[in-house]
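The following block contains the structure, expressed as structure tokens.
Every protein chain but one is kept in place in this view of the complex.
Chain naming follows the written order as A and B, and within any one chain the residues start at number 1.
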Amino acid sequence: MNRRKLITVSAVLAVASLAVTAVPAQAAEVGVSSTEIKLGMTLPMTGTASPGYSKIPAAVKAYFDYVNANGGINGRKLTLVVKDDQYVPTQAVAKTNELILKDKVMALLAPLGTANNKAVASVVNPGRRGIPVLFVNTGFSGFADKKKYPTTFSVLPSYIMEAKIMSEYIKDNFDGKKLGLIYQDDDFGDDALAGFKQAGINFAVKVPYASGSQSGTTAAGWVQKLQAGGAEVVILFGVSSATAAALGTAAVMKYAPQWILGSVGGDATTIKAAGVPAGVLYNAVGASFAPATTDTNDEYVKLFQDIYLKANPTQTFDNNVMIGMNSAFLTAQAIQAAGKNPTRKSLIAAIEKSGSTFASAALVPLNYSTTSHIGYNGYWFGKYSPTGDLKPAGGVYTVYTTDSGDGAVVKSTYKRPAMPAKGLPN
Amino acid sequence: MIQLINTLLIGITAGSIYALMAIAIVLVWRSTRVINFAQAGMALLSTYFGYEAMVHLSSFWIALPVAMIGGAAVAAFIELVFMRFLLKRSAHGAISGVAPIIATLGLLGVIRALTSAIWGGQDVRIVGPVSNVGYSLGANTLAFSPLKLLILVTVIVLVFLLSLLFQKSNIGLSLRASAFSPEIARLSGIRVDGVRTLGWSLAGASGAVAGMFQTVNGNGSFSPDSIEFSLLLVSGFIAAVIGGLDSLIGAVIGGLVLGLVISFVLMYINSSLFFIAPFVILLIVLFIRPQGIIGAKAARRA
Partner (left out) sequence: MHRFQKFNNLLLFIAFGFILFLLSNRVDELRVYQGASIAVYVIAISSIILLTGYSGQVSLGHGALLAIGAYSAAVMRNEFNVPIVLCLFIAVLAAAIGGVLLGSAAARLSGPYLAGVTLALAIGLPSLANQFSILGGEQGLIFDVGFPPLRLGEDFTQYKWFFWISSLAALISMWFLSNILRSRYGRNWRAGRSNEVAAQLAGINTGRSKILAFTISAGIAGLAGALLSMTIGTVSPSAFPLALSFSLLTGAVLSGVTTLSGVMIGAVTLVAIPEIADVIANRIGASERITTNLPGLMVSTLLIITVLFVPNGPVEQLRSGKAKKLVRKRIKSLPKPSMEGKI
């Protein structure tokens, strides 16, 4: 076989493999059949950033199965397709492409990561294609911009909001102390920096870390810098694995400032699972917008915990699980509000119209409207107990709300409405 | 001042671990003239053996020998089954010179994928037998703890034993002879195959110790994705090359140099630069002394 023939043969092979795919018939709405609605999620299931977050799919699936067992939504089952992007933006793009082109999901649910979502938004461009991106699992304030991200809905309070509320807490409790900050060196961390700047907070030591570089070895460098700078109050605004690395290494180097944990990396169960002794967490400050996971008197905590542990008896119910199930709950309500024959357009319209009245476990209101894709907008602060669980200060949830701009931080008077029957959309 | 001392201490401890990896690579190079890029993967696998021993027997002192034996066994297996076949087959062809290298790279990928698939989902942690909290020097805490002391002492003992082995017996010479001229070595009565397998086994055990120590020296958790593993992979090879691939002492020196450099970069400059530092050192050393710090000026065969 001469060379030319071989090129031709291999070329024909390639061309044939491309052509063999049948172009499928057009469905009623992508991802919606008469029996099921398919949703897709990308998040780190493996990799350096995955601890803690890898439990979210099981949590969401547990709630969806609960809904399906109770008749589904207008007779359709909710299914979740999960892809692992290892917290790498380029992989997030590839996996999201798969979800849209191969798995043909109706909407994307709770994709995790600021950088990941930004990459997907600019490359895959779900906004231009009309694909809803529901309840993104990131607090980046930019995603609330309806013009730039027309089909994206935030849910978590933005990092700017969190930083502003945190700053109030610091001014009230740690005035005059030297402040340190560990933050991720990308848009996630930059958002927080913007919030702190807004609130007029100055840091004596700022330690950025490159996403993916967090480990015991590198954390030694962070702690070294904080110690050298004399920081007495240190804010940990990174992912769970970075927070755990910082706490664990600081303990070994006998450095014990007042820790303040950001919401992203503040899940106590994950940190303790990484080997940080509960004693290190004791008296650290943390924040959340949902009830404490140990608050078993709360009706939502009780129900969600029940559902989750029945489906995953060997796992622990923690904050990641609760927020995941809450988002699943919101999704179910959104799909129901989208009508008997939901489409991507009707889903988006439904959230804009009635999203602010959706039931949720949070102690903060939802702010969806035709002009706003902002979800929650507030936090309560608390301290970690001797067993390392976050509890509200003084046993009472004092919630503060604010915005991502220059609005003031105010105490919230929001009263959470009662949970609908059985925790199902009505 | 205390920061400088701490940086030095951290660097020496880390460097001794890299030295062990480098020794493993040198041993393999000496016995088969192959650079085993899978060495770090084998170290990782051995560490998982150690982890399983910890889980079932709860003793680090048992887990460590288990890891070493496991590492030696895996290495011997790979040499017997894999390497011999490979070296026979790839004697000619365009990529004959690099076929073993590419094969070990493939092996590395296989080991990584397998370990990640088997153990990936769990929270894998190994806790050291002694505390890692630093000694106090007045008001300051030294970055030197009972654990780090243990690591240093163990490495010194191992290096001492190995060099004793090489001096008092003919192993060192037999290894080199088997690699250079297997036929002549056989004629001289050297059991070439056995010696090669021995070299690989020693390398496997050495890598296992490096893996175990690298884990407990960090914050106890490890996985194929962790920074600690990548450091082991890169530093082991670079330290071996810096030291001149042929000498054990060179490997130790290479490891220490690398450990110190990385430590200084980490503490004083920026934590994201520490992957470039080894590369820069490698370039500099290869430029000035292509045969390594303690390499003989032998002709480089392609």
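Points worth noting:
Operating definition for what follows: contacts are C-beta pairs under 8 Å (C-beta built on N, C-alpha and C of every residue); 3 or more make two chains touch, one makes a residue touch a chain.
As the structure is a prediction and not an experimental result, all values here were calculated from the model.
Per the touch definition above, the residue from B:4, B:55 or B:117 contacting the chain not shown is B:117. Only one residue in the set B:22, B:35 or B:261 touches the chain that does not appear here, and it is B:35. Touch with the chain omitted from the figure is made, among B:171, B:245 or B:267, by B:245. Interface note for the absent chain: among B:69, B:86, B:173 or B:249, the touching residue is B:86. Interface with the hidden chain, as seen from subunit B, comprises residues 29, 35, 37, 85-86, 89-90, 93-99, 101-103, 105-110, 112-114, 116-117, 120-121, 230, 234, 237-238, 241, 245, 270, 272-273, 275-276, 278-280, 282-283, 286-287, 290, 300-302.
Panel shows subunit A; residues 1, 3-4, 6-8, 10-11, 13-15, 17-19, 21, 23-24, 45-46, 54, 82, 84, 86, 88-91, 93-94, 97, 101-102, 115, 118-119, 122-125, 185-187, 210-213 of it touch the chain omitted from the view.
One rule holds for everything that comes next: only the chains that are shown with their structure count from here on.
Once the centre of each chain is set as its mean CA position, subunit A and subunit B turn out to be 39 Å apart. If you check the complex, the residues on subunit A that touch subunit B are 46-48, 51, 54, 86, 185, 209-210, 213-222, 224, 228, 244-245, 248-249, 251-255, 273-275. Those residues of subunit B whose C-beta lies close enough to touch subunit A in the complex are 3, 6, 10, 14, 116, 120-121, 123, 125, 127, 132-134, 136, 141, 143, 145, 217-221, 225-228, 231, 266-267, 271-272, 274.
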